[in-house]
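Note that this complex is displayed minus one protein chain, with the remaining chains in position.
We call the chains A and B, going by the order they appear; numbering starts again at 1 in every chain.
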Amino acid sequence: MLFNFFPKDANFFELFEKQSLCNVKAAEAFRIAVSGGMLNMEALAQVVKLESEADEATHAVIMQLNKCFITPFDREDIHSLTKALDDIIDMMNTISNRLQVYKITDVKKNLVEFALVMEASAKAIDTAVKGMKDMQNYDKVMAACMEISRLENISDSMRDTALAGLFENEKDPVVIVKWKELYEEAETVMDICADAAHVVESIMIKQA
Amino acid sequence: MLFNFFPKDANFFELFEKQSLCNVKAAEAFRIAVSGGMLNMEALAQVVKLESEADEATHAVIMQLNKCFITPFDREDIHSLTKALDDIIDMMNTISNRLQVYKITDVKKNLVEFALVMEASAKAIDTAVKGMKDMQNYDKVMAACMEISRLENISDSMRDTALAGLFENEKDPVVIVKWKELYEEAETVMDICADAAHVVESIMIKQA
Partner (left out) sequence: MLFNFFPKDANFFELFEKQSLCNVKAAEAFRIAVSGGMLNMEALAQVVKLESEADEATHAVIMQLNKCFITPFDREDIHSLTKALDDIIDMMNTISNRLQVYKITDVKKNLVEFALVMEASAKAIDTAVKGMKDMQNYDKVMAACMEISRLENISDSMRDTALAGLFENEKDPVVIVKWKELYEEAETVMDICADAAHVVESIMIKQA
């Protein structure tokens, strides 16, 4: 294969921003889907739609990576970042899917809280991703990454509280099985956001 | 350590084919094990036996990788491919094991459907792995990878249908817990097959 040494079209940053924008929109749609008490099926369908849009951006990054000899930073870091960004929306899609498969109609309020921190985290990642193309944004990017870490810690407690409440108050074991999974998946979204933040931090430190 | 620059015995392709053949045989044994209504314990034992055979081939790849200075393609890709091929049979082994631990006797028909797509996917991977040593097979290998992706998408729907049916029709929560896990693990086999296909695709694109 002929490598492009200085390929014009190797817009990794643009593609990361596209991925990140899909995450922000999906987090918004998910928050709308679960916030009305009853599940909003239209907003939920939006998450699924955004997930395939995000897949295209991810695929484009991988293609670029295979074609470019010179990359703006470590190939492995590009791969990790694009994967983490994609995993975020994949997991939001999984939760949306499970809400439908389990025929959930009434949304428990703990999930609404998760949706709010997910949205805040997706927006903080967006700030970090947009900032990373210019080292002048170093402090701003690092602050966004720290915020993502903080939100992840909060979500750990949220999951513990939600699970403890579920096992204490819910009598139907099948309902417990369903919501245990939903809460754990919600917290996993936050873990993956923190993974993405760690990749961004590590890229910034190496370039500083 | 002395590196072999052109080691005679560095038959990575041969070892990948050995791994892949174990996967095909295990998928066949698994399909036989679950297709007769009642669980076929002899066929199930075959999956376990093949899993340790596959482990040896995986181990041989890792050993080769540590010894060889020149490899037919990226070291990281060799590692990813051998791991993905091994993860496939590991997960089939896990399902086989759980069927026994949970003392399942009657096999639900949804699992038979999964067994059929698993076998089709293992055979498609075998076509891809056998083809990848010669760039003349480019189109054939890529077509096999696309087929694996298609089967993975089908298996997503199969899992959703199986889970929705389980939660709707099954009254015993313990049976729900058992089969929920089995269906999810079956779909995970297909996810790992798709991972393996992505590694093959990426190797082919880089070499094209």
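Please note the rule applied: a contact is a pair of C-beta atoms (placed from the backbone, for glycine too) under 8 Å apart; a residue touches a chain by one contact, two chains touch by 3 or more.
Keep in mind that this is a model prediction, so the values were computed, not measured.
From the options A:M41, A:I70 or A:A164, the residue with contact to the unseen chain in the full assembly is A:A164.
Touch with the chain that is not drawn comes from one residue among B:N11, B:S35, B:N97 or B:Q207, which is B:N97.
Interface with the hidden chain, as seen from chain A, comprises residues 160, 163-164, 167-168, 173, 176-177, 180, 202, 205-208. In the full complex, chain B touches the hidden chain at residues 1, 62-63, 66, 97, 101-103, 173-174, 177-178.
The rule we apply is simple: only the chains that are shown with their structure count from here on.
In this assembly, the C-alpha centroid of chain A lies 28 Å from the C-alpha centroid of chain B.
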